[in-house]
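Removed: one protein chain of the complex. Kept in place: all other protein chains.
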Amino acid sequence: MRLYEYEGKQLFKRYNIPTPNSVVVGDFSELDKVVYPVVLKGQVFIGRRGKAGAIQFANSKKEAETKIKELLGRVIHGYEVTKVLVEEKVEIDREFYLSATIDRTKHKPLLIVSSEGGMEIEEIAKKPDAIIKHYLEIGERVEPYLGRSIARKMEFKGDAMLKVGNIIVALYNLFLDYDCKLVEINPLVLTADGKIIALDSKVDLDEDAMYRHKELMQMGIEARHEIGELTKREKIAKKAGIPYVDLDGDIGVFPGGAGFGIASIDLIKHFGGNPANFMDSGGAPTQERLRLMIGLLMDNPKVKVIFGARFGGISRCDDWAKAVVQYVLENRPQKPMIMRMAGNMEEEGRKIFEEAIKEHSELFKNIKVYKFDTPIEEVIKEAIKESI
Amino acid sequence: MRLYEYEGKQLFKRYNIPTPNSVVVGDFSELDKVVYPVVLKGQVFIGRRGKAGAIQFANSKKEAETKIKELLGRVIHGYEVTKVLVEEKVEIDREFYLSATIDRTKHKPLLIVSSEGGMEIEEIAKKPDAIIKHYLEIGERVEPYLGRSIARKMEFKGDAMLKVGNIIVALYNLFLDYDCKLVEINPLVLTADGKIIALDSKVDLDEDAMYRHKELMQMGIEARHEIGELTKREKIAKKAGIPYVDLDGDIGVFPGGAGFGIASIDLIKHFGGNPANFMDSGGAPTQERLRLMIGLLMDNPKVKVIFGARFGGISRCDDWAKAVVQYVLENRPQKPMIMRMAGNMEEEGRKIFEEAIKEHSELFKNIKVYKFDTPIEEVIKEAIKESI
Amino acid sequence: MSIIIDENVQVIVQGITGRNASLHTKFMLDYGTKVVGGVTPGKGGEKIHDLPVYDTVAECLKEHPAAAVSSVWVPPRFAKDAILEAIDAGIKTVVVITERIPVHDMLFVRKRAKEKDALVIGGNTPGLISPGKSLVGMLPKIAFSGGRVGTVARSGAITYYLANSLNLAGMGESTSVGLGGDPILGANFEDVLRLFEEDPETDAVVMAGEIGGVYEELAAPYIKTIKKPVVAFIAGKAAPKGKRLGHAGAIIEGNMGTAESKVEALKENGAIIAETLSEIPELVKEALCGKQQ
Partner (left out) sequence: MSIIIDENVQVIVQGITGRNASLHTKFMLDYGTKVVGGVTPGKGGEKIHDLPVYDTVAECLKEHPAAAVSSVWVPPRFAKDAILEAIDAGIKTVVVITERIPVHDMLFVRKRAKEKDALVIGGNTPGLISPGKSLVGMLPKIAFSGGRVGTVARSGAITYYLANSLNLAGMGESTSVGLGGDPILGANFEDVLRLFEEDPETDAVVMAGEIGGVYEELAAPYIKTIKKPVVAFIAGKAAPKGKRLGHAGAIIEGNMGTAESKVEALKENGAIIAETLSEIPELVKEALCGKQQ
């Protein structure tokens, strides 16, 4: 779960990582609290915010007001600006890079620092000589001497070395204390008057660990869904916690368990069809979520046919069948559904379909549910045939 | 630094370790907040408080008032009762023992639990079969499963096992978080109605680590000196942070550096003298502290002569000489001082004495300061001669 | 033989009193898995499907000292604790069904597992099955039949369809292992490939990866050294491209994680690449014939 820059900086303040004097404005009441000139930063989850127009400058409160008005409500790469971070401008002497993250190839946390900062990470990665990686043991903290030693390697000396050393310790403590996947300061700047300041923040929390960080809610940081650059359907799915991506084909893909979603798209393409979406149900989805998933496909005018597949593991066939039947009874859809159902609780699932068909044969005439003995490829081919 | 029972229980509450409903009274305003009958516990640092009369029972608010009045101000084994902990009485079904401490023979922290609790620790130690010790690695926390597993070994089952497991986790977290040397619950009780409650608390903090626990001061817990059972001079010394014990001899012992204090007592006794005190200056004592140390001896009517020894290491001879001279000039003492001074900054120290003697020869006529070439044993023998 | 589990292995179930765990314990018992007991702290003394429930893993093992595998079904916030308890009690194979375990918890668990030489499969694994012998987890038995092909996949459904395809083509599985879908996993492709390489009843291995993560790339160098044929499939080639990482991951992982990167790494190291799930059985057959000539 990515945090907005200003939220990350709130956490920085808790850890005594210096940030520019600032206010966050949704309206204009607080603009007297900063000294001008200021930088106005629209809070959106994109890189290169400068190029995208999300960052402006203002030399006076009046100019700030005008520019904030322009920024608020603007949609930048799909993200609406609802908050602007107003920061006092600092004179940059040099820019550096600091981060704490997890190396998934080694399964270890590490610090990454570079004496070349301020540019996009891909650019930083191109200067490996300036990059220092320091791996930590699981459970280990960064001792102050280690912070200083890394700061020293970044070419800091004397008082600046002590400050950067402390920031490195704090950064890593924040990373551990809040179950982060990433804490990044890019750039960390040395100002013209010798101060060390974190000019940007990038904090990525582990959504699965949020339950143990109730205090974040008190700070106004809550589990959220990033909905920039999303289509209407993608937003609906995201809000419901369903991984969903619109594609430009005509076969709606209704997968029945985690993981098979991406494989079924491959198969549809392989056999010459055009999938309309990628979707993943997650393990053991609720009835409500399953019906919402069907609805997303049915309501998409591009979709001509729905291909469905349930191989019941922890997601049970009977739950799946119940959801399909209820959706059909409630919504009386016209589009055909070509599906296959096998696995755990298959028999119970099949009974649910049989009873529904017996009572509402007209409603279910376009709905086919193949059994285990029909290979999935045959089902896909039939769905493709329907889509032509 | 030992905490009072009620202070330890304040920490317990922070860690969700259940304690009886209670109020702490220095006066009587809060006695309506508990349900009677209650236990009245005078807050003093001694064991066997029941036998010593520090624990009383009351069935009503009125009775409580009367008995608290009796308790407040009473001096029990040298400790004055200034606070009474008023706790609702619980019906005890069984008593257990829990503690976290450091094994100095193995240099490891450990949990000690016993299914036999409620008696003096020496009694518990006599039933080794009932004692479970679990050593932890440095830096390790007690995982919940370990807490449960230890609780299970204490013969708890089901819900009680879960609760005791949580208490063990919390006890150890408290132990680490607050730099404790000891956290002890004796007894932990299972009540007649199935509750688990910590009925007493014994928390010993590391005074040397108090600087990183500022929040304890906010709770009203501060660095303090335990002054129960002390003589007048011992109390003065304790308040100044000087280890001092009155003995019943007549030779005042004024040591010059950490560690030699106990050895000089051995030597005086060995040569037939009678030391009046044990004292330790600690490393690099201040001028003020050194003068206070001399004063303690001079003001003791039993003391006939003062034996002093400074072997300057980190505690410098010049500092020591300066303090002696200033004390003598200010207080014009009559008792003889037989001393030896050697070691770091000896020459500078000797100059200080020489100049003082030149100007105030009368005042210093009873004061001898031997050099390195006189063995310490000779100096001690001379002091003993003076005392006869 | 087979890997990890066979007809004799005794299994315990942590979190057995939960809805899913209880249902799938029944399925495991029906399949013939030797489930000997369950653990739910605070519910010791109860019975589930006639199996004794214990308060702690240690107690359970005291009564069933031969139990060698634990499957973990507890809610995610208790998963770390349950896995550590199992490892600490001496269990050498822990199958973690629980999904969405915090990543720092899994890092901690991995470290402990390494120290204690335990194999942790998952989290978010469907489990594993040695068809006809033992099933641990919640895979649908209908998808599998016994044979001499080992399979290892990240996702549950792909595990099922893969076995299904093999079976329709007249082959069967020695063991099918689901690695799980969480971002930080215990056992990786390489761990399982090593076990298959040593298993005399496995002739060939199919590994099915998917886009995202680095586990396929990490297994590639080992594949170069393996003697048995490895057929590899990467799901998600047609999936929409993800965005660039835009953060520190770029420095560590570079271009890993794409279907191209994975396929290339596997191919370079001698894996036989299947373009679709459907062509896997044919490729396995060819590889085995090639071996026999």
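Order of writing sets the labels: A, B and C. Residues in every chain begin at 1.
Everything that follows uses one rule, which is that contacts are C-beta pairs under 8 Å (C-beta built on N, C-alpha and C of every residue); 3 or more make two chains touch, one makes a residue touch a chain.
Keep in mind it's a predicted model, so treat the numbers as computed, not measured.
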item: Shown chains touched by the chain that is not drawn here; value: A, B
item: From B:208, B:222 or B:362, residue that would touch the chain that is not displayed; value: B:208
item: Identified contact with the non-displayed chain, of B:103, B:159 or B:330; value: B:103
item: Listed residues B:219, B:262 or B:388, member touching the removed chain; value: B:262
item: Positions on chain B where the hidden chain makes contact; value: 47, 99, 101-105, 107-110, 112, 120-122, 124-125, 131, 133, 137-139, 176, 179, 181-182, 184, 202, 204, 206, 208-209, 211-212, 245, 247, 255-260, 262-263, 265-270, 275, 278, 283-284, 309, 311-314, 342-344, 346, 372, 375-377
item: For chain A, residues in touch with the removed chain; value: 143-146, 148-149, 152, 157-159, 161-162, 165
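Just so we're on the same page, only the chains that are shown with their structure count from here on.
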item: Distance from chain C to chain B - Cα centre to Cα centre, in angstrom; value: 57
item: Centre-to-centre distance between chain C and chain A (centres being mean Cα positions), rounded to whole Å; value: 27
item: Contacts with two or more other chains, residues of chain C listed in rising order; value: none
item: Shared-contact residues (touching 2 or more other chains) in chain A; value: 139
